[in-house]
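Next up is a structure, given as structure tokens.
So, chain A:
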Amino acid sequence: MKQDLIAILPQLVVLATAMAVLCFEMLGRPRGGLITLATGMLAATALGIAWMGRETTAFSGTFRVDTLSHWAILILCPSAILVALLARSEVGGRPREGTLYSLLVFSTLGSAILAGAGDLMFLVLGVLLNGLSGFALAAHPKDDPSSEGAMKYFIYGSVTGAIMTFGLAYWVGMTGTTYLSALAGPMEPLPYALGFIALLAGLGYAASLFPFHFWTPDTFEGAPVSVAAFLSVTPKIGAIFALAQVTTQLPDAFRQVSLLLLALVAAASMTFGNVVALWQDKLVRLLAYSTVAQSGYFLLGPIAIGHSPLALPTLVVFGIAYAAMNLGAFAIVLAHGRTIDALHGLGRRHPWAAAALTVFLLSLVGIPPLAGFAGKFLLFGAALDAGFGWLAVIAILNSAISLAVYLRIIHPVYFKPPSGPKRDIAMPLRVTWATCLFLTLAAGLGMQWMIAAAR
Partner candidate 1 sequence: MSWLVVIVLYPAGLYLLAVVEHWSSTGFWVWGRPCALAAQGLLQESVRPKQRDKVFYESAPLLLLGTAVLALAVLPFGAGLIAAPLATGALFLNAALAYVMVALLMAGWAPNGVYAMIGGWRFLGQLIAYSMPIVMAITAVVMRAESMALDRIVGSQATLWNLIYQPVGFVLFYLAALALAFLPPFDIPQARGELAGGVFAEYTGWRWLQIRLARMVLVLALSLAVAVFFLGGSGGPWLPGLAWTFLKTMAVAVSFFLCGRLLPRVRHDHTLEWSWKFATPAALFNILWVGILLLL
Partner candidate 2 sequence: MNTLPLLSLTLFLPLLGAVLALLSRQQPKRCHAIAVVISTVTLVLAVLAGLRGVGPGFTQIEEAAWIPSIGAAYRLGVDGFSYPLVLLTSVLFLGSFIFSAKIRDHPGSFVAVGLFLEMACLGVFLSLDLVLFYVFFELTLVGMYFVISKWGHEGRKKAALLFFLYTLVGSLFLLLGLLSLYLHSEPRTFDMRALIAAPPAIGGQLAALTFGALLLAFAIKTPLVPFHTWLPAAHTEAPAAGSAILAGILLKLGAYGFIRISLQMMPETFREHAWIVITLGVISAIYGALVALAQTDLKRMVAYTSVNHMGYLVFGVGIAALAAPQARGFALTGASLQMISHGIVTGMLFLLVGAVSDRTGGRREMPAMSGLLRSFPKLGGLFVFGSFASLGLPGLAHFPAEFQIFLGGFNVSPWAVAAILLGLVLTAALYLRAIQTAFMGEPNPGLLRRRDDLTARELWAIVPLAALTLAVGVFPGWITSLIHATAERLQF
């Protein structure tokens, strides 16, 4: 018991932070909540670093303390801080500001739980915690678009969650336990298939993978930009890591066909996300579709895990890269406008912000030596190594399409006349994107540290 608690101390710190932030909100001190959030998350991160290298399980094997769960903490907690800074500049001063912070941390906790799930119940609970906080976050402004987005998010989330629970019941019935590690046991094809498809639905929705992504653009557009940024990063990383936890345990008899299904989903997500993004004029929607595509790339990691020594580092590196560049892009969007038109001539007005935006977008494409390149480079390597060369080819063609998508933003930023005057940008925003910029630039050089730590 005691060892269990020590092993999951980072996650516990996250929980405590969420509660402490909530307490500050009760006292009507959102700023204190923000500071608490930052402190708590930094503490969790520090613990995550200190705990690095421990490989154990907690609570009789239901929660895995391993590379993925450590790195989930290391990625998600700093992201939560950055998102909180964004939120501060967006909804600061409005009612229930502190609640937003608290929900951010709760959702982060959900993702952290997902990332270490060694048990089906943790999968269900992680998706639930993640989702519930997410619904509330999306509905935070209480206006028409946000409630619509939240409603769609809720419908997709709860339906896929229910389906996932239903399907997982078959796995439980087959194995008699809820351990993921028991999957390798005797298994009939039909219950297995039902369970796997259901699982894919549940986690695929959180990761906004192709057939389950329909909530993404609407929710992102309705929600505050900071929340959209959060929703594009945290649930996704949790869900993909959880998928990785599952795919390492797939029974051999169905492994190939399951991975093939995942691969098809990945290919569809990438293609759909990128192609649809080509026609978007609202930046948030564009980024929403691009996150669908990015999840498709991300899915290469879980597919390759167990077949390639590169897969685990890949998940970590791409996770970091994705968080940094996506949050950065959203931060710029928040600062400078939610449509492409609003960004016209940004290079003239705010050269540094424009340069940062360019870096984030090129990083999303995967241009070296930026973070996105580091991630994709390893992802493609892992996919090739695992024998999914065709998927890597599709991913590559999609990278090219995504270039066209992002150039639609980059081009007017530099080559169109300015659409508005220079504006003062709040300090927290600048801090956020500067941090993201640093991470995006440094990830290529710092890859070694991450890979070494992830092994």
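These made the cut because all candidates are chains of the complex that A comes from, given by their letters.
By our rule, contacts are C-beta pairs under 8 Å (C-beta built on N, C-alpha and C of every residue); 3 or more make two chains touch, one makes a residue touch a chain; residues count from 1.
No experiment lies behind these values; they were computed from the predicted model shown.
Student: Of 1 or 2, which one touches chain A within the complex?
Tutor: It is 2 that touches chain A.
Student: What part of chain A is in contact with candidate 2 in the complex they form?
Tutor: For this pair, the touching residues of chain A are 310, 313, 362, 365-369, 373, 377-378, 380-381, 384-385, 389, 392-393, 396-397, 399-400, 403-404, 407, 411, 414-415, 444-445, 447-448, 451-452, 455.
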